[in-house]
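Here the structure comes first, spelled out in C-alpha cells, and everything after it is commentary.
Only one protein chain is missing; all other protein chains are in place.
A, B and C label the chains in the order they appear, each numbered from 1.
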Amino acid sequence: MIKVKVVGCGGYGGVGIVELLLRHPQAEIQTLVAATETGMPMSDLYPHLKGFCDLPIYTPDDPAAQEPADVVFFSTPDGVGMVQAPAELAKGARVIDYSGDFRFNSADDYAEYARRIGRDPVHKAPELLPKTVYGLPELNRGAYAADQRLVGNPGCFAMSCLMGLAPAVAAKLVTFDSLICDCKTGVSGAGKKATPIHHFPARYENMQAYRLSGHQHVMEVERMLGAIAGEAVPVTFTAQVVPVCRGILSTLYGTLRDGIHLADVQAAYQDYHRANSFVRLYDSKAAIGTAHVRGTNYCNLTIDVDERTRRLRVVAHIDNLMKGQASNALQNMNIICGLPEDTGLHFPGAYP
Amino acid sequence: MIKVKVVGCGGYGGVGIVELLLRHPQAEIQTLVAATETGMPMSDLYPHLKGFCDLPIYTPDDPAAQEPADVVFFSTPDGVGMVQAPAELAKGARVIDYSGDFRFNSADDYAEYARRIGRDPVHKAPELLPKTVYGLPELNRGAYAADQRLVGNPGCFAMSCLMGLAPAVAAKLVTFDSLICDCKTGVSGAGKKATPIHHFPARYENMQAYRLSGHQHVMEVERMLGAIAGEAVPVTFTAQVVPVCRGILSTLYGTLRDGIHLADVQAAYQDYHRANSFVRLYDSKAAIGTAHVRGTNYCNLTIDVDERTRRLRVVAHIDNLMKGQASNALQNMNIICGLPEDTGLHFPGAYP
Amino acid sequence: MIKVKVVGCGGYGGVGIVELLLRHPQAEIQTLVAATETGMPMSDLYPHLKGFCDLPIYTPDDPAAQEPADVVFFSTPDGVGMVQAPAELAKGARVIDYSGDFRFNSADDYAEYARRIGRDPVHKAPELLPKTVYGLPELNRGAYAADQRLVGNPGCFAMSCLMGLAPAVAAKLVTFDSLICDCKTGVSGAGKKATPIHHFPARYENMQAYRLSGHQHVMEVERMLGAIAGEAVPVTFTAQVVPVCRGILSTLYGTLRDGIHLADVQAAYQDYHRANSFVRLYDSKAAIGTAHVRGTNYCNLTIDVDERTRRLRVVAHIDNLMKGQASNALQNMNIICGLPEDTGLHFPGAYP
Partner (left out) sequence: MIKVKVVGCGGYGGVGIVELLLRHPQAEIQTLVAATETGMPMSDLYPHLKGFCDLPIYTPDDPAAQEPADVVFFSTPDGVGMVQAPAELAKGARVIDYSGDFRFNSADDYAEYARRIGRDPVHKAPELLPKTVYGLPELNRGAYAADQRLVGNPGCFAMSCLMGLAPAVAAKLVTFDSLICDCKTGVSGAGKKATPIHHFPARYENMQAYRLSGHQHVMEVERMLGAIAGEAVPVTFTAQVVPVCRGILSTLYGTLRDGIHLADVQAAYQDYHRANSFVRLYDSKAAIGTAHVRGTNYCNLTIDVDERTRRLRVVAHIDNLMKGQASNALQNMNIICGLPEDTGLHFPGAYP
C-alpha cells in the first residue's frame, strides 16, 4: 500500500483527496496535517467522514507530522509547498503540490507568474523547478520522467481551458492571437474560508466577474499553449462566479483559420484526446451541463463551430474540486507511482 | 454475480439504484425497463453514466424486458409492482418494490392505506401480502424470512420518522398520543417529473408545507410504531419542501413520561441502534446537517431532551434518495441474497 | 417629514429599513451610523442604492452621528440600544430598537431573558423598561401609550410564532402545555457577517437544526402567550436553517381542547386577526409558501386541524427581514408617529 500524507487536509482540496484515497485500492492515508483546525479527528471537522477517517489532524511542527510517507499531497496555498516539499523529498517521498509553486520549470517563469499576481518573485526552492512537471496528464504525459518525484497540479480554471484549447492550438485550427476564455466557476473554487462575497445571502442569487485585472491561472494557460504552438499565445481570460457549489463551465473562443471547418475541428479533437479516457466529446446539440461531471475526474467538451462568424467555440465542463483539483492530483499519484492512470478514479458521479 | 433488472430505471429511484449497482462487487445490471423515455441507452438519459451504463432502456412489453433476473427492483409508483411482481416472482426472481404496494401484510391494512390516500383499496395481488416484509432492516430485521423473496421498501419520510421514534416507543420514553413528526424534504423527493411547483424559479427561494390533509407515509409510520408499542400510536405528520435537492430533516417530538430524563433517552437510543451500523447518534451540540449524510445510506440522529417542557426531540437526517430509497433498497437486496448488509454501501459522501 | 437616524445601517436590518424609508412618503433618512464599515457612502457598501442613498456612514462617536432626529432605529445587537437609546430619547427622539434590550417591561423579565441566553442579566437602563412596549402591533396594539416613545421590535421567529398562536391561546382552543414551534429560517436571519456555517458551499445543499439548547426568541413568545392566557405557557421551540435567503416558515402545533373543531378554529382566527391588515388567512389546501410574502410586511397563516390526532396546526409564513424585522419596525414608526399603520408598507412583493 502507498502510504500518504496530506498537508492542508482541512480545506476542500484536502478533504477531496482524503475522500478519494478512502476508495483507492492501493493507497492508505497515514498522516493528516493542517495549519489551523488541528488537534481533532478529521471526522470532527468533516462529520460525513465519521467512521471512515477518524485520524487526528496534526500541526505542521508536530513530531507526528514528520513521519515519512510514500506520497505527500500539499493541498496548500502558494508559498507553502516550496518551503516544505524539500524535506519531504529528502525523506524519499513523492510530492504533489496543488499551488503555483511547482507549475513552472524555471525561476524566470516562476518570477513572471509571481509578479503578475503580486507575490514575491523569488522562489524558495529554485533547484527543484527543473525537476517538477506540470501535472496535466492529458496534455503533458510525455513530460513526466520515468521516476518523476515532484508534480505541480494545475489550477482549476487552467485545467478547463487547456483541455479545451490544446487540440485547436496543436492542430493550428485557430489564429493564435484570437483566444478568449470566458470561465464560470462554482463557489467552492474560492475555498473553505468564509468570506463576505461568498456568504450565502450575498451569493445565492448573484453572478459576477472578478479579478478582471488578472487571474493567477492565466500564465500557465499561456505557457502551455505557447509550448504547444511554438510561439507566444496570449489569452484573454475572464473569471466569473455563479451560485453553484461545484463546477467550472469554460466557454472558449478562437477565430478559425482559413479553410478550417467543423469536420476538421472534430477530427482534430478526437485525435488529440483519443488516449485520454477522462475526456468525453460532444457536439453542439448535446444537452449536457456541469452536473454531468460533478464528483468525477471527467472533462466533457462540447465542440462547435459558428460558421457565420468563423469562430471555434468549445465549452469545457469539469468539477473544479475533482478534475480541477483533487482527482487530477490522484491521477498524478497513479502515474508517478506506476499505477494505471484511472485507478480509484473510474466512477461516475451521482445524479441529481 | 447477482443479475439485476431495474423496472422504472428512468426516475431518480431508478438511476440511484443503477449508480449503486455499478459499484456493488457482487451484482451486475442485466436489464433496464421503463414506461417512458425508452429506446435509448441509459447514458443518453443520464449523461453522467456514459461509459458506465450504456444499456438500452426497454419498454415493459418488449421481449427483452422479460428476461429472468435474480433480483428485480420496481422503482415505480403505487400500482405497478402489484401487477408485475407476480410474474417476476414466478420466474424465480426476488423482488424489491419501492412503492406502497408491498409495505403491508394484509389486504385490510393495504385497503386502509389506499383509502387514506384516495386510491383503489383492492390490492391486485393480495396473496403476496402475507409474504412481503416491510423493508426497514434497522427496525424489522427479525421479520425477514430465511428465504425472503419480496420486500416493500419504505417511504422516505417514514424511514426518517421510524429510525428516530422507534427507540422511544420501544423503551416507552414518551406518551404514545404525543408524537409529532415535522418533516422537511429536498425537492428530489417529488421525483424527476417537471411540475410547476418545483420549477426552479418557483422553488429556489421558497419553503412550504404540502398535503396537510394526509401524506401517504403516515400509515406505515403508525403501523410500525403500533406494532412496537403493542397499541395504536397515532402520529401528527407535516410534510414540507425546501430548496435543497437531496435530504430529509425530520424533527420528531414526544412528551416524556414521568421519570424519564436525558440519560435514559441516550441509553435507550444507543441500545436500540447498537447493531445498526448505518445509524450515527449525536447530542444536541453537534453541528450536523443533511449535507453530512448526502449520497450515503446513513441516518444521523440528534437526541435531545427539553427538560423545561418535558419533551423528547429527535432530529433525523437522511438522504431521501439513498437511505430514503435506493441505498436502503440495496441493503434489502444484500439481506435477502445473503450478503453482508453493507456490501457496496460502506462509503461516505462527498463534501461539500 | 420625519427625520430618521439609523444606527447599525450596515447590516441586513439596517439596509432593510433604509430601503423602506426611501419609499416612505413622510420620512427621510437624515443620518446613518455604524460601528464597522464606516467612512464611505451607503451606496458603496450596498451598490444597489447608488443614486438612492449616497449618505455617508458615520461612526457612533462622530459628531455628525449625534445630530438629533425625530426617530432613531437601532438595528443593533443586544446591548447597544440600552446604552445609546437614553441619549437619543433625551434629545427628543422616538426610538425603535431591534434587539432584546427593550422587549421586556421589567428588570426581572429582562434578567430571566438574559440568563437564558448567557448574557449579563443587569440591564443598563432599567428605568426605561416600564416605558417600552413590545412592538408587535397585531397582538399588542392596545399597549402602546398615546405618546409612546420607545419600542422593542420583536424577534423574527417570535413574530411568526406569536402571530400564529395568539388566537389559539386567546380563544383557549388548545391546552397550554402542548405548544410546539417548529421554525425554519432563511440564512439572512443570521445576519450579514460571513461565518463558516453560512458559507455558500456549506449551506447551499444543507438543512439543520441549531441552538437546540435554547433560542433567544423563546422567552418573548412565552411571555406574550402567558400574558394572553393569564397563566404560564411553556413552548417547545426548534430553530432550523434552510438554504433560502429570506423567509420563515413556522409550523405550530397544539393539542385541541375537547369540543373544539375546525370551524371553531377558523372563527377564532378570523376574529382575532380581523383588524390586522397584514395578516392573510388560508385553509390547508392553499398552495402558498414563503415566496408569497417575500419582500413584504405580510404574515400568511395556514389554519388546519388534524382531527385524527386532535391537533391544531398553523403554518406561519413571513419574510424574516421584513415582518420579522425592518418592515415591522417601520409599522411601529407609523404607529408612534400617528400615521396610518400601513403607510409606506402597502405593497406586494415581486415574483418569482
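By definition in this document, a residue touches a chain if its C-beta (ideal position, glycine included) is under 8 Å from a C-beta of that chain, and two chains touch if they have at least 3 such contacts.
If you're wondering where the values come from, they're calculated on a predicted model, not measured in any experiment.
Who touches the missing chain here, C:Glu19, C:Glu138, C:Asp182 or C:Glu341?
Only one of C:Glu19, C:Glu138, C:Asp182 or C:Glu341 touches the chain omitted from view, namely C:Glu19.
Kindly state which of the options A:Leu22, A:Leu55, A:Val83 or A:Ile180 is in contact with the chain not pictured.
Considering all chains, including the one not shown, the answer is A:Ile180.
Given that one chain is not shown, which residue among C:Ala146, C:Ala263 or C:Ala350 touches it?
C:Ala350
For the full complex, which residue in A:Pro41, A:Pro121 or A:Gly289 touches the chain that was left out?
Final answer for the missing-chain contact: A:Gly289.
Against the chain that's been left off, what residues of chain C make contact? List them.
12, 15-16, 19, 22-23, 46-53, 188, 204-205, 245-246, 280, 286-288, 291-296, 300, 347-352
Touching the hidden chain in the full complex, which residues of chain A are there? Just list them.
Touch with the absent chain occurs at residues 177, 180, 182, 184, 186, 197, 201-202, 204-210, 212-213, 234-236, 238, 240, 242-247, 249, 251, 253, 284-285, 287-291, 294, 302, 304, 306, 308-309, 311, 313, 315, 317, 352.
Could I get the residues of chain B that touch the absent chain, sorted low to high?
Chain B touches the chain not shown through residues 12, 186-188, 192-196, 198-201, 203-205, 243-245.
The rule is short, and it goes like this: only the chains that are shown with their structure count from here on.
With centres defined as the mean C-alpha position, give me the chain A-chain C separation in Å.
Each chain's C-alpha centroid was found; their separation is 46 Å.
Express in whole angstrom the distance between the two chain centres, defined as the mean CA positions of chain A and chain B.
Comparing mean C-alpha positions, chain B is 38 Å from chain A.
Centroid from C-alpha atoms only, then distance chain B to chain C, rounded to Å. What do you get?
About 39 Å, centre to centre.
What residues in chain C touch two or more of the other chains?
Touching at least two other chains: 186, 201, 204-205, 243-245.
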